[in-house]
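Note that one protein chain is taken out, while the other chains of the complex remain in position.
We call the chains A, B and C, going by the order they appear; numbering starts again at 1 in every chain.
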Amino acid sequence: MSELMKAAVFEGHERIVLEERPIPACGPTDAIVKVTLTTICGTDVHIWREEYPVERGRIVGHEPVGVIHELGGAVTGYEVGERVLVGAITPCGSCFFCQSHNESQCSGHEDRWEMIGGWRLGNSIDGVQAEYFRVPYAQANLAKIPDDMSDERCVLLADIASTGISAAETANVQIGQSVAVFAQGPIGLCATAGARLRGAALIIGVDGIERRLHLSRQMGADEVIDYTQEDPVAAIKRLTGGRGVDVAIEALGTQPTFEAALEATRPGGIVSSLGVYGGKLEVPVEAFVYGIGDKRILTTLCPGGKERMRKLMELVRHEKLDLSPLITHHFALEDIEEAYDLFGNQRDGVVKIALSPNGHDAAVSGDLRVSTGARAG
Amino acid sequence: MSELMKAAVFEGHERIVLEERPIPACGPTDAIVKVTLTTICGTDVHIWREEYPVERGRIVGHEPVGVIHELGGAVTGYEVGERVLVGAITPCGSCFFCQSHNESQCSGHEDRWEMIGGWRLGNSIDGVQAEYFRVPYAQANLAKIPDDMSDERCVLLADIASTGISAAETANVQIGQSVAVFAQGPIGLCATAGARLRGAALIIGVDGIERRLHLSRQMGADEVIDYTQEDPVAAIKRLTGGRGVDVAIEALGTQPTFEAALEATRPGGIVSSLGVYGGKLEVPVEAFVYGIGDKRILTTLCPGGKERMRKLMELVRHEKLDLSPLITHHFALEDIEEAYDLFGNQRDGVVKIALSPNGHDAAVSGDLRVSTGARAG
Amino acid sequence: MSELMKAAVFEGHERIVLEERPIPACGPTDAIVKVTLTTICGTDVHIWREEYPVERGRIVGHEPVGVIHELGGAVTGYEVGERVLVGAITPCGSCFFCQSHNESQCSGHEDRWEMIGGWRLGNSIDGVQAEYFRVPYAQANLAKIPDDMSDERCVLLADIASTGISAAETANVQIGQSVAVFAQGPIGLCATAGARLRGAALIIGVDGIERRLHLSRQMGADEVIDYTQEDPVAAIKRLTGGRGVDVAIEALGTQPTFEAALEATRPGGIVSSLGVYGGKLEVPVEAFVYGIGDKRILTTLCPGGKERMRKLMELVRHEKLDLSPLITHHFALEDIEEAYDLFGNQRDGVVKIALSPNGHDAAVSGDLRVSTGARAG
Partner (left out) sequence: MSELMKAAVFEGHERIVLEERPIPACGPTDAIVKVTLTTICGTDVHIWREEYPVERGRIVGHEPVGVIHELGGAVTGYEVGERVLVGAITPCGSCFFCQSHNESQCSGHEDRWEMIGGWRLGNSIDGVQAEYFRVPYAQANLAKIPDDMSDERCVLLADIASTGISAAETANVQIGQSVAVFAQGPIGLCATAGARLRGAALIIGVDGIERRLHLSRQMGADEVIDYTQEDPVAAIKRLTGGRGVDVAIEALGTQPTFEAALEATRPGGIVSSLGVYGGKLEVPVEAFVYGIGDKRILTTLCPGGKERMRKLMELVRHEKLDLSPLITHHFALEDIEEAYDLFGNQRDGVVKIALSPNGHDAAVSGDLRVSTGARAG
């Protein structure tokens, strides 16, 4: 009989609760990882609120740092005990989508055409807000962590950094261009960092919360616009001599931000969209130049795979990306309900939460005090 | 006092009439071209119907073949009497948009940010359904016609071929991919040819008119779908083993075709849109995979400039593009009202009309009988 | 004790001989395929001549069509008995190179950086000129063959079609461009087809053998140059109005063809190189414009993986690629020595040889008579 572990399980509306579950079994192409640090994502809150459907009983969470606990027989080049980062997206490397370089849409099958298939952890299979989790397609998804890098410095790379930065990559931002980023939540802040990393000359962060606009400057914005104080489209036109930005990044998933992004973009420009849109989405045809303005609307799900994770860790190592200002709170896994309550309701100025399955371990590896609901820093 | 010429002038709702106008004057960077063959575009019909606004008194038309009549002092490398093709889009080559390689959005000014600015002829300046017209930025826009190429073989390159083919180029169609083209009017038929030219393996033409589906196969479609007989999205899914096409081209500009294009596209796929959208445009969020399906919506206005025209003529010369099946009718400029009536109301199986300012000249250069309203071939 | 099979084994200079070997064992991520048709590649001749080093005792060959004989436990979505095409390059899908989209350079390991690592069959592991062979990373490399496609129609896709076509893809040939292809051997002929598939307007085939120039026209060349009759660079300049081609493809691997390719290319143009260069390679600095002509020299090893094979088969199915004129001879595996002798010495007008491990099977599946050394067609 398999050993038991603690895990955060979705059980219904605003109910993600701690349960005991068997430590997962390891298939030939899998790895089992003991989690040392994870976090809660905005998408987890959608699950918590039943806005995004996962089946009840599913262990949630998709942003894990940990230690290899067990390795499948077909996995080579790794050893038990090595520290690894696993991306939120775990591509198989072999299917139509992976070989077409749309790894995030990985179906993992020959004849099945799934959407968003690469997002497995905490979605189509059990996730990582637990003591242990199973990594599918482990050969493609275990990224070794350099010894000199703490868990805290890489935990946000699994999803929000990879997603946020991808907006500028997908838009193929060029050195010297202008970029506006709509919404400065965790993803938008990383998108701001991505625009900076791509060499944009003018980066404009848009949000309505003072604290986020402050973080926006910290992550790379040259100008910030508080949309509660002025019309962001007019402000962007003003900052770009009337022309509009080369690239607008949408990082929220609402009709108003989508519209504003399209309006703020010059003819021939790009809207790079990260948001998840529910309900209806309308294209303002005038801002779309009636379909003949050479505008482009691009969408990106989080890029995954171990090489993506390695590259992002290299940025952190060489001090080109510092996400530490985004971790505002630490919780132990035991306090998962409290963590969801605080994060889901955006209380206490929370940006991102670090979640430790084992308070003791995290205290050893990290440089931040682990507490229960206490605000870091 | 300047000499007079005949010209087709927009004078109000369904009124494009023959008038006498002065032959245009030639500025230092201009050329005056004597038109030998032109055609009527779907966009001209929008003007005729007052669905697209141009000022009254404007000479219409933007697809000219002709002979250089006069050259501005700053234009070099050309001589009066040379035969030239001029694209519908006449970029300046110097402004922000041209230097950013969005030539179709050319503003021609330092500090003005126009949309669709590169479309001047028959829009913001006088057009080519006339005996003579002025070519702005002539150095960038006069494409010499090889001696062995008749007017009829190149007149459709100025707009519909350039526009239609651009859909596959913008979508970066890869060898072996699958492409569906929604609507098989003149632009859609050229988009079908474009998909073939890019090496798509499976090309699917969608329309509701038998004759157009026949032309679709002629231009390169491997499969055709009559949407009056079966649901095109279901048919496309069936033809692609359930997955959807890599690229869907929208060539009509309506909500249903836009939606179907998005639905027919696989995760990670591209909608390459050529249509002009009026009214409202809604994005079906499920087909859009809620914004996280790595889908892309790309729009393209017609590429212009003399080098674009040269490349397209090279395709025709080397027998890789034959648009002659699309010219179904010939008219003389004198019969312009009759021509708009027939084309605007899509009578007599018309696809494209060839329009000769001078019946005599055209008969010399061409291989098709010039008549008044008679169906060619 | 494992069963025995016949296999073509490299045993020394101009000695590839038939031996008995155990049918290979199947690991969890492998498949064992029973070969129904294969061919001899120019690279195999380099091995035969000891110009390219493989260890003695290695079974050679890397272009297999066959039937699944056994499947590893971790491979899903396939069944024994299915017909499959396997590319010459068998990427793992998981390593640094695969995740960086350089699949041909696949190392298959975490910390090993091999060159050309994706070429395993008949190189670093046993190959396919045998009754059976082992497919490594089977999940990524088994491409199912449609029922309506004969072995003969797809056997050349595994390497020469994939390699040849890739030259135009790597060069990103645009619709309407001009392309010259230096050498019209099997790879060069496929490169010519690739230029046509990408929509080049003017394709120029260069070779010194009448028969190959004839095939060159068949595969898509608009013009052919017999370099024994005229200087190819001068001829290309003449055909391009003095400017040179946009893209020159080198498909031989010699100093003279490399130089001519660089010289024949316009400023800002691309040399897309497929040849294998031994000895010294010099860049003619004047043709290289001293390094400041915006020229690019690109190299490509054969792209592999099942999706590549599927796309190429789609081209064949939809009659956009027909390589049947290239198979000039058929041999049975028993006659392997005779086959190498004929192909290695380029006798009897040979272009490509089809090689059947079992004469009887091939006769059933194919439309060409299997004989011993008899010239097909």
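The working rule: a contact is a pair of C-beta atoms (placed from the backbone, for glycine too) under 8 Å apart; a residue touches a chain by one contact, two chains touch by 3 or more.
Predicted, not measured: the structure shown is a model, and the values here were computed from it.
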| item | value |
| --- | --- |
| Contact list for the unshown chain, restricted to visible chains | A, B, C |
| Of C:Gly220, C:Gly244 or C:Gly304, the residue in touch with the unshown chain | C:Gly244 |
| Omitted-chain contact residue, chosen from C:Gly12, C:Pro146, C:Gly268 or C:Gly349 | C:Gly268 |
| Among C:Arg120, C:Arg212 or C:Lys295, residue touching the chain not depicted | C:Lys295 |
| Residues of chain A (touch criterion as defined above) contacting the omitted chain | 165, 168-169, 174-178, 194, 197-199, 201-202, 222, 310-312, 314-315, 317-318, 320 |
| Absent chain, residues of chain B that touch it | 27-29, 73-74, 76-78, 92-94, 96, 98-101, 109-111, 137, 139-140, 144, 305-308, 310 |
| For chain C, residues in touch with the removed chain | 96-97, 100, 102, 104-105, 111, 113-117, 241-244, 253, 266-268, 273-283, 285, 288-301 |
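We adopt the following convention: only the chains that are shown with their structure count from here on.
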| item | value |
| --- | --- |
| Residue-number overlap at the chain B/chain C interface, same or different (half cut) | same |
| Between chain B and chain A, distance of the C-alpha-averaged centres to the nearest whole Å | 43 |
| Centre-to-centre distance between chain C and chain B (centres being mean Cα positions), rounded to whole Å | 40 |
| Chain A residues counted as touching two or more neighbouring chains | 96, 100, 111 |
